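Just one protein chain is left out here, and the rest sit where they should.
Every chain is named by a letter (A and B) in the order it is written, and numbering of its residues begins at 1.
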Amino acid sequence: MKLLGEFIKGLWRENPTFRIVLGLCPTLAISTSVFNGIGMGVAATFVLVGSNIFVSLVRNIVPEKVRIPCYIVIIATFVTIADLIMKAYAPLLSRSLGMFVPLIVVNCIVLGRAEAFSSKEPPLKSVMDALGMGVGFTWALVLISAIREGLGNGTILGIPLSSRFDPPLFMVLAPGALLTIGLLIGAMNYFTIKKHSRD
Amino acid sequence: MDLSSYITIIISTVFINNFILSRFLGLCSFIGVSKNTGPALSMGVAVTFVTTMASIISWLVYYFILAPYHLEYLRTISFILVIASFVQFTEIVIQKRSPALYKIFGIYLPLITVNCAVFGVAILNTDVFFLGGRAVAGSFLKSTLQGFGAGLGYTLAMFLMSTIRERLEYADVPRSLKDIPITFIIASLMSMAFLGFSGFKI
Partner (left out) sequence: MNQLLKFGLVLGIICLVATLVLAVTHEVTKPMIDAQGRSEEEAALKQIMPDADSFNKKAADNMEYFEAVKEKNVVGYCIKATGEGYGGYIRMMIGINPDGVIKGVRILEHQETPGLGAKINEVRPGEKDAWFLRQFVGKSARTVEVRKNIDSITGATISSRGVTDAVNKTVTEFLAKIKK
């Protein structure tokens, strides 16, 4: 039951994108299509789970002072593995994510979880935490990219929504991304405030 | 190579492909440190220094070690290590040599290691200025300029945002939009203004 709790908190209460507001560079840059959003989410989840297991395993061996470089090496290894696998099996996805795959290394969510959670907790708990964060990140990405692709390109996963609607292009461009995330976080705050004032 | 192509790199990284407003690199610190002009500018200067140096160092690593021995797949791991060590080293040197400078820039240095802008510019340089493992003409200078331009663009966006946010203190923002959401919405408007640069003929 406790393990499940570690998983669930990443979905909403400690959602990395909307609540902690971390890992924004990839979120905004690649959320131009739902396809990209799912791909990025899966890649980041793989890196999160893989690196969190290893960080947790070596947590008692690594000296305090060199822990950050060690974590970075572990994370970079998993990022490169994800990058190579994607290039070999999903070249289209790898193309459209481009340089944002190697950039998972500096995604604050991954290092943040390594530092804040798995460096202190046993592997099984760390896996659940990483999975929760990964899934939380993925759904946030899918939501943002669905809004942007739907409004900006008039399609979801490449399927046209309506022929009558002339999509405002600016939603798939940079300003649309910033506006979407700003309003989404605002909306989440609104509901949180409302809930609290009712309690 | 002619001079104009080098000037183009600077102009395009500062305005057209501004690192924050159009490539979304370095967004975390953009939201986090842009509340007041002073710290925002300090952060900008520190980032500019590191992006420039990181471009130079990563170019050297790529050109002399990774590309000739076909070790391109070690790019991510080697770049992040080199950048992290460089930042750490700079921090120690500044702390020892100039405590006054350390007071201004010191606290931002650890933040910079995981700043997407720094790592991003290193990756972008090798993506753009190396084709099929071979360096394009003038790639060293171009990489350095792109690193410098990226930092300049970052500083510009930071400065503009911090001046707006200082004024925002007196504005009546809806409670749920306070702080982070309104910052994003402003960034969106700024980014739209910067889109205008993409029509430039250069």
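What we mean here is this: contacts are C-beta pairs under 8 Å (C-beta built on N, C-alpha and C of every residue); 3 or more make two chains touch, one makes a residue touch a chain.
For clarity, every value in this text was computed on a predicted model and none was experimentally measured.
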| item | value |
| --- | --- |
| Touch criterion as defined above, residue of B:V128, B:L141, B:I164 or B:M192 at the omitted chain | B:V128 |
| Residue of A:I74, A:C108, A:V135 or A:I185 in touch with the missing chain, whole complex considered | A:I74 |
| Of B:I77, B:L109, B:A122 or B:L177, the one touching the omitted chain in the full complex | B:I77 |
| Positions on chain A contacted by the hidden chain, ascending | 32-33, 58, 61-63, 65-66, 69-70, 73-74, 76-77, 80-81, 84-85, 87-89, 91, 95, 98, 152-153, 167, 169, 172-173 |
| Missing-chain contacts mapped onto chain B | 17, 73-74, 77, 81, 124, 127-128, 131, 134, 198-199, 201 |
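In the analysis below, only the chains that are shown with their structure count from here on.
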| item | value |
| --- | --- |
| Mean-CA-position distance for chain B and chain A (Å) | 21 |
| Complex contacts: residues of chain B adjacent to chain A | 21-28, 31, 73-77, 80-81, 84-85, 113-116, 118-120, 123-124, 127, 174-178, 180-185, 187-189, 191-192, 194-195 |
| Residues of chain A defined as touching chain B within the complex | 21-25, 28-29, 68-69, 72-73, 76-77, 79-80, 83-84, 98-99, 102-103, 105-108, 111, 170, 173-179, 181-183, 185-187, 189-190, 193 |
